[in-house]
Structures are given as C-alpha cells and as structure tokens.
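Report on one structure; see the data block that follows.
For this view, one protein chain was removed and the others were kept in their places.
For clarity, chains are labelled A and B in written order, and residue numbers in each chain start from 1.
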Amino acid sequence: MVLLHPVTMRKELAGLARSAAVTVTTEKTTPQSRHPGKNCRYCFCFYFISYFYVFLCLQRNDIAQALRLYSEDRTGLVDYALKSTGAKVINTGDTETYGTCFPRLWCYYHAEAILEPDVSRGNCWAFKGHKGSATIQLPVTIRPTGFSVEHIPKSMSPTGRIDNAPKDFSVYGLDNPNDKLETLLGKFTYDQNGTPVQTFFIQPKDVKTYKIIELRVESNWGNPTHTCIYRFRVHGDLQK
Amino acid sequence: MVLLHPVTMRKELAGLARSAAVTVTTEKTTPQSRHPGKNCRYCFCFYFISYFYVFLCLQRNDIAQALRLYSEDRTGLVDYALKSTGAKVINTGDTETYGTCFPRLWCYYHAEAILEPDVSRGNCWAFKGHKGSATIQLPVTIRPTGFSVEHIPKSMSPTGRIDNAPKDFSVYGLDNPNDKLETLLGKFTYDQNGTPVQTFFIQPKDVKTYKIIELRVESNWGNPTHTCIYRFRVHGDLQK
Partner (left out) sequence: MVLLHPVTMRKELAGLARSAAVTVTTEKTTPQSRHPGKNCRYCFCFYFISYFYVFLCLQRNDIAQALRLYSEDRTGLVDYALKSTGAKVINTGDTETYGTCFPRLWCYYHAEAILEPDVSRGNCWAFKGHKGSATIQLPVTIRPTGFSVEHIPKSMSPTGRIDNAPKDFSVYGLDNPNDKLETLLGKFTYDQNGTPVQTFFIQPKDVKTYKIIELRVESNWGNPTHTCIYRFRVHGDLQK
C-alpha cells in the first residue's frame, strides 16, 4: 500500500465505486491543474480527501463481499451433497445412531441431517463412540475438489467445549454403492479451535469422477459417548 | 465530501456516535482555543484524529445497517406473499410442474415453494418449458408497490449458469379468483447477472387494491427443459 498518484487513484476510485455501487462524481479537470507538484500541502489535502473516498468504497465493498459470501452457503462453493437437490444417505455401515431409530430406514433419515443447511444446536447426526461412516449418493457425477465439515462454535455449546465434534476423518470415492474398492480422496482433521465451517481441498488432477462419496469419521475431540456431525458438504466440478 | 470545520465535525461526530453506539468523549473546550487558525499543522492533526473517529463510527454504522437489511428479508420491505402469514397459490393455469405431482393439489403445494423463505439450491418451483403462471391469494388486501424475484447466484450453480432463471415476466392484479379481466401491473426482466434478489417497483398512484396477484413468466435465460422460481415477494401498502 503506497500513496498513489492522483490520476491512478481516480481510476481506482472509479473502479471501486462501480463495484461498491457508490456514486463518485469525477470532476473533469486536468490532473495537472490539480497536482501542482511542489505545493505539497495542497497535494497532501488532495490525497487525504481521496483516501477518505477510497476508505468508504473499500469498506462498503468489504461489507457487501462478506455478506455475499455469508449468503452463498458461507463457503461460496457449490454443495453437491445438499438434500434439497436430491442427495441422500444410502448406507451408514456399522455406525450406531446415538438415540433411537427404528426401523433401520429411520437411521438414514437421522443421518441425512448432515445434508441439510439447518445447523441449529441439536440438528446434527449423532452416533455412538467416535467412529462412524455415511455413504452419500450425490444427484450428479462430479470430480471432487474438496469437502466442508461444519459444527457449532464453542460459544454456542453449553459446556463451552465441542468434544463431540469430529477430529480425524477420511473421505472416499465409490464407483457404485456396493463397491469394495473405494478410493481414498483425502485424510483431514477438523480443528475444534477453528471456524465453524472448515473446508478441506484435494488436488483434483488425479481424481476420477464419482457419484458416491463416503465420509468416515475416525476420532472425535474427546467425548466418550458420542460424536455429532452437523453438516458435510461436497465440492467439485460437474462432470459433463 | 469536504474537510469540515472542527465545530461542525464535532456535532457530526456526536450524531454518528449516538447512532453507532460508540462513545465519543467530547471535551468541553472552546472551539477557538483548539483552532489556532494559522497553525495549520496542529489543525491538520486535529482533522486527522477526528476523521479517524468518523471512519470508525461510519464503518460500524454501515456494518450494522447492512446486517439489519440482510436480516429484514434482504429487502427491508414487507412481503405480503409469505406463506407463513397465510398467502397461498390457488391456481397455476396450464403450467406443467417439472417433476411428478399427483394429485393436482400437490402441484399447488410444489408451487408454494415460491412463497417460502428457504432458497437453498433445489428449493424452487420448477415448471416445464419457459412459460408458467401462479395465481397467489394474499392474506390481506393491498395496493401493490413492487415485486421481488429471487434465484440462486451463478456461483451457487453447478454449471456456473442460471439459464433456468426467469427472464421476462409480468404481474397482474385480479379482483377475484375467476376474474377474466386482469389488470397488468407491470412487465419486468430478471437480470441473470444481477443480484440474487431483484426488486421491481411500480408507480402505485394509478394502482387499485388487490388481494389476488398473478405472476406470469414469459421466458427464461435459455434452459430448454424447465424454469425455476425460488421466491416471489409482493410489496405494497396495506389497505385500511
């Protein structure tokens, strides 16, 4: 960040103003007449006022961008594992849902909480112990590029701890629901001290395309009875 | 935006501070003693510090305002077509819902997705082709002043396109559900490159009051199979 020449700044201002939808009236004066060279005090005042504009524009731009990202599912990335688009949990293996679910189909329904945007406290899929898995059938075939895991922040937990949050987990790609030869897409760690939504990217170069993704949680942050998954997002490129 | 006289600025500061709930201690010195006239360096410093305050206040005010607007249904306008207040879709004419809906009543249920706040991807009313209509009965009689159409942003679409978004559409006012003499309230175009929520205002002077509003989509942005409406809001003044 350096003090810019007034001409450069006016251009920048115009660009910023356009993006931030703030009207800046750019007077049609020759830059020379406004930039007297040696009269540094005048020049400084000009800089000062200009910076004021830049600040206001930058600020509104920043606020708008922050809100846009927030409204775009907090990640700005397409989630292919969204239940409302047709994604569903087709298998939870040996995972024992924490709480009652009978008949077995109801357990899948419970697990599908991880495919829904509502992450109010309690709206999670809870399973016994610290190991659990969910096989998710996406509505379309994609080349995965990353995954997001969401949990409530510590400040929203009654105990001040989120020891039931997942810690180490791995994600696999499957060719069909009964595929025994799963492909490991990545091993990741959800940080209990990080932001609520954490995105983990993979190198998509060497990755095949998949319609079935398996999430395997391998540990949690210390809770002896159960683990909670609030939301799991799958990001990627649509296979054409 | 010009450099203000310190006295004017102190007043502005106080006003801003009040609105932004930031405490500014305004010292009880005579403005003259703080404004030595020719000692411009001192004066400049005063301006500088004052502007710092103004910035902080303006900024917090801006953030608060942006979040308020966001929390106020993203428009700051009352939506009279909100399902939770009693609005419902009473007719969809010849529109063929894209996907299955049997019996016919179920189709209206599908169409009512446009009256609900949840606009997660997939939570839309999809109909075949690019022409469709929905007749909405509001819970109260209003003098319409505008309409908002919402779609997901391009960044949230797997294809990067939103060709299934509505393009040209018109809105009509009806006196009763079987009214053959509808009144055109306006013809509008949803811009696929614009913001997700787009509000279209009409001149309310010449507008009668209505309890039934019809949305007629006339084209989409190029999708050959179907069109999706995520949300349709009706704004106006309550008829007393």
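Observations on the structure shown:
Keep this in mind: contacts are C-beta pairs under 8 Å (C-beta built on N, C-alpha and C of every residue); 3 or more make two chains touch, one makes a residue touch a chain.
All figures in this text were calculated on a predicted structure; none of them were measured in a lab.
Not every partner is drawn; the one left out touches chain A at residues 1-3, 40, 51, 55, 58-59, 62-63, 66-67, 70, 74, 118, 120-123, 153, 155-159, 196.
By the touch definition given at the top, chain B reaches the unshown chain through residues 41, 45, 48-49, 52-53, 55-56, 59-60, 63-64, 67-68, 70-73, 76, 78-80, 82, 84-86, 117, 140, 142, 238.
To be clear about the criterion, only the chains that are shown with their structure count from here on.
Centre-to-centre spacing of chain A and chain B amounts to 25 Å, using the average Cα coordinate of each chain.
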